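Removed from the display is one protein chain of the complex; every other protein chain stays in position.
== chain A ==
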Amino acid sequence: MPRLRWPFLRKPAASAGQPESGLKRAHFNEWRLPFWLLAPQLFILLLFFFIPSIRALVQAFQLTDPFGAMTQWVGFQNFERLFRSSVYWTSVQVTLVFTLAQNVLTLSVALLLAFATNHIARGRGAYRTVLLLPYAIAPAIAGIMLAFLFNPRVGPIAQMLQSAGFDWDPNRNSMHALALIVMAASWKHICYNYIFLVAALLSVPHSILESAYLDGAGPIQRFLRISLPMIAPTLFFLVVINFVYGLFETFAIVDATTRGGPAGSTSILVYKVYQDGFVTLDLGSSAAQSVVLMALALLLTFAQFRFVERRVNYSV
């Protein structure tokens, strides 16, 4: 049996005085225990992240038939083709507009609702439950529901819009289709933002709010001048999370709501990876696209650690 030494039994290390952040190497002077503690998680990562990533990386430089009978190394041909293709750049634009719009809509609505929660006297529990429900609904179901509600031929909401004189038709109008997936994606994600914002707003010290009240500040002024700056760290965090969500997790919603159409006008990058890989069986291009997305994800993670984590104190 290896002799275990528990971290809390050890006397402080030589570096005492500096703030301790997390576990340090010195806490374990024997490798087996940490290895076995980490192994399950590492195994899952290996299986679902590292192996697929490496395969995608390899495939991005190959031309292959779907069944894998023939494979040719083609160097950067897949990437060249990708960056030359106007369809891909359209998809980049669509993704940019989509993630930005989704972020702004989600955050502002969630903020409004969180603000309202604090000012509701009766039925707060019911109000919260209703708001949290969309999070429990599977993205595919949410997408199909919205696609149906807004279907210009049979959807009740679409018919309301049309009878109000608005020529709503996401099948023929790219902007309408884009608006539809922004709505669907935001609707699904507002509750996530809402939970964080309610918690953050609750932790704003009452003493400050009270003194502002005594100084004659109204609820909106108090919210804008005091609460909002104090929850800024949470807002930062949510912006990053919303970007990640918009970029990588909205595939199911797009698939169920518009299938990237009409004419590719809602084909965001992550949807295109799926469509090119699994519908059209263009594995090389799909792999190249996922490598580009992987680089983007790394960049975002880096930005989060470098700029957000450092300046923001999460212990609000």
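What we mean here is this: a residue touches a chain if its C-beta (ideal position, glycine included) is under 8 Å from a C-beta of that chain, and two chains touch if they have at least 3 such contacts; residues count from 1.
By our rule, contacts and distances are computed from a predicted model.
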| item | value |
| --- | --- |
| Record-based protein name (UniProt) of the chain missing from this complex, from "Tripartite-type tricarboxylate transporter receptor subunit TctC", "Membrane protein", "sn-glycerol-3-phosphate-binding periplasmic protein UgpB" or "Phosphoribosylformylglycinamidine synthase subunit PurQ" | "sn-glycerol-3-phosphate-binding periplasmic protein UgpB" |
| Contact partner of the left-out chain, one of A:Gly68, A:Gly125 or A:Gly165 | A:Gly68 |
| Residue, one of A:Val92, A:Ala263 or A:Leu299, that touches the chain absent here | A:Ala263 |
| Sole contact to the chain not displayed, among A:Thr99, A:Asn193, A:Gln275 or A:Gln304 | A:Gln275 |
| Touching residues (missing chain, whole complex) on chain A | 63-70, 72, 81, 87, 144, 147-148, 151-155, 170-174, 256-259, 261-265, 275-276, 278-282 |
